[in-house]
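Note that one protein chain is taken out, while the other chains of the complex remain in position.
Labels run A, B and C following the written order; every chain starts at residue 1.
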Amino acid sequence: MDTRRAESFSDGVFAVAITVLVFNLLAIGHGPLSYRLLLDAWPQYAAYVVSFLTIGIMWLNHHTMLSLVSRVDRITLVLNTFLLMGVVAVPFPTALVADHLTADAPAGGRVAAVLYGLVLIAISIAFSVMWMYLAAHQESLGATAIRAPRQATLRFSAGLIGYVVGTLVAAFWSSGVALAIYALIAIYYLFEHLPGPQGAEPPGSASQPDCSVGEPG
Amino acid sequence: MDTRRAESFSDGVFAVAITVLVFNLLAIGHGPLSYRLLLDAWPQYAAYVVSFLTIGIMWLNHHTMLSLVSRVDRITLVLNTFLLMGVVAVPFPTALVADHLTADAPAGGRVAAVLYGLVLIAISIAFSVMWMYLAAHQESLGATAIRAPRQATLRFSAGLIGYVVGTLVAAFWSSGVALAIYALIAIYYLFEHLPGPQGAEPPGSASQPDCSVGEPG
Amino acid sequence: MDTRRAESFSDGVFAVAITVLVFNLLAIGHGPLSYRLLLDAWPQYAAYVVSFLTIGIMWLNHHTMLSLVSRVDRITLVLNTFLLMGVVAVPFPTALVADHLTADAPAGGRVAAVLYGLVLIAISIAFSVMWMYLAAHQESLGATAIRAPRQATLRFSAGLIGYVVGTLVAAFWSSGVALAIYALIAIYYLFEHLPGPQGAEPPGSASQPDCSVGEPG
Partner (left out) sequence: MDTRRAESFSDGVFAVAITVLVFNLLAIGHGPLSYRLLLDAWPQYAAYVVSFLTIGIMWLNHHTMLSLVSRVDRITLVLNTFLLMGVVAVPFPTALVADHLTADAPAGGRVAAVLYGLVLIAISIAFSVMWMYLAAHQESLGATAIRAPRQATLRFSAGLIGYVVGTLVAAFWSSGVALAIYALIAIYYLFEHLPGPQGAEPPGSASQPDCSVGEPG
């Protein structure tokens, strides 16, 4: 199977999951509205921004990962389903963290931040497994060269370790600090990333005119 | 009509339907939050996982089915609409099963699991009808070869029989056992599947460079 | 601009709008659950089926309409935005009809069915305007031949007249009969439709190998 429809379905799931985050905001502002009330809802905005960046960056990495291969097999699609199962769940702990971050009971906020961390850890593991599978089967999946898999594995591990640290901080110390750690990991991934098609020169890279550029003759 | 836009629309519907499942999770955790409360919501997670895998696998089979033909006619699109009508409904019985699985009244859980089974049976029948239509019209739909339709019909029937058994178990015995049966059918379909393009070698398979690989000259 | 991204965006909007219909079902079954309670919710299922078929068929006609041209201009995209504005609104009167069809006050059901009809009339008018614009500018939009525009206009008008009749029936007589009329129009459009690419042979039709089939050399 070529990667086109797997990408199309995954893009759709990422797009809907990232948009579901706005439903947490839609719960704000019932009753009399004031600037004070909107400002007091800052944990909702913080959680929205962190989760939006996190899902956005996961989409970028997913994009890069699938662009390295030119077809996918059944096992890749099954692994992809488990990966998406984690991504779709992200709005759930996001809502819990936003609702409980400034609640009277700090224990509730920490429980929410632990769940948030566990979901991100699960997604990181799913990414690592899928990456290792693609790297191990790159010939049969039509990748001309997935370079430096060790380097990439290190980068994935960096995120995973960060999420574990954040979860431990949430469990034993502070939900606010944990959320800041999750935000820092998202910002780290904005700049650090998988070696992409530029490095690996898969089919369809910039040096060859691809279909969307269209000089067929 | 070529299959591209039918796939694009179907992928969108599958992607949204699978993401709607998270709305059931979003109802968890209002009020004071604790690890206990999150753990007690396990039927929500179980229902989420089973329905996510079920819709994910239905997408895989839909993907495989449409990849066997190179164009679709009006009747295929109408059958596809009925199939999608069932897929979009899945979050409804999922929510009912999750809400009533551990409720005080076990009868409510069984009613929910029966409805869940009936929706899955309806989708299975829609899949079978669409598959039989494609197999019967494969010449006009541009499939080079849909092999072994009898084998595929058997595989579809296996799922259908499983869903009927699950529904009967739900009706007369236990909603938990029924949900376990639905989960087992999803796991079965992770490994057993339609004969795909690898076997049938339709246009656009790996042996021919397809558009996304792009060697146009 | 080529039609690809307009189709991609439109497909996404149609896919989300059709899936939003399940949210009406998600409101069923709170409180003790029984077969009786599920059966009594039949207006919800009827409204779901009618609106699902209606949006599904609108997608089919939209698909056919855009497949007749090979590029779109600014005005087409603006008309398309107004068309989608109507399609996205469909779940709103659907929910009202479902909630009020069997309510104690029949006047409420009739009000809901009138709103439903008005939304469908607005969408029909948007379709007709867009169709007339495409037919009038077919040379500049790269359609080789949009045949029989008069015939197609008749077919559009048939639906429009049906919706007007349904709305009048809702206003002065019965919401149930009006819903049946909307259902019949959807079934009519399942079988009657625009002259498609098969008749008009636009670029990319089955007789020429298109990009997704991929024999570029």
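As a working rule, a contact is a pair of C-beta atoms (placed from the backbone, for glycine too) under 8 Å apart; a residue touches a chain by one contact, two chains touch by 3 or more.
The shown structure was predicted, so the numbers you read here are calculated from the model rather than taken from an experiment.
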- Based on the whole complex, identify which of C:Phe92, C:Tyr133 or C:Tyr188 touches the chain you can't see. C:Phe92
- Footprint left on subunit C by the chain that the document does not show: 1-6, 8-9, 11-13, 15-17, 20, 23, 70-71, 74, 77-78, 81, 84-85, 88-89, 91-92, 95-96, 99-100, 105, 107-109, 111-112, 114-115, 142, 203-204, 208-211, 215-217
- Even though one chain is not shown, subunit A touches it at residues 7-8, 11-12, 14-16, 18-19, 21-23, 25-26, 28-30, 32-35, 38, 48-49, 52-53, 56-57, 59-60, 63-64, 67, 190, 193, 196-197, 204, 206, 210-217
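The definition used in the following text is that only the chains that are shown with their structure count from here on.
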- Same-residue or different-residue interface between subunit A and subunit B, half as cut-off: different
- Using the average of all C-alpha atoms in each chain as its centre, how far is it in Å between subunit A and subunit C? 35
- Item | Shared-contact residues (touching 2 or more other chains) in subunit B | 8, 11-12, 15-16, 23, 204, 210-211, 215-217
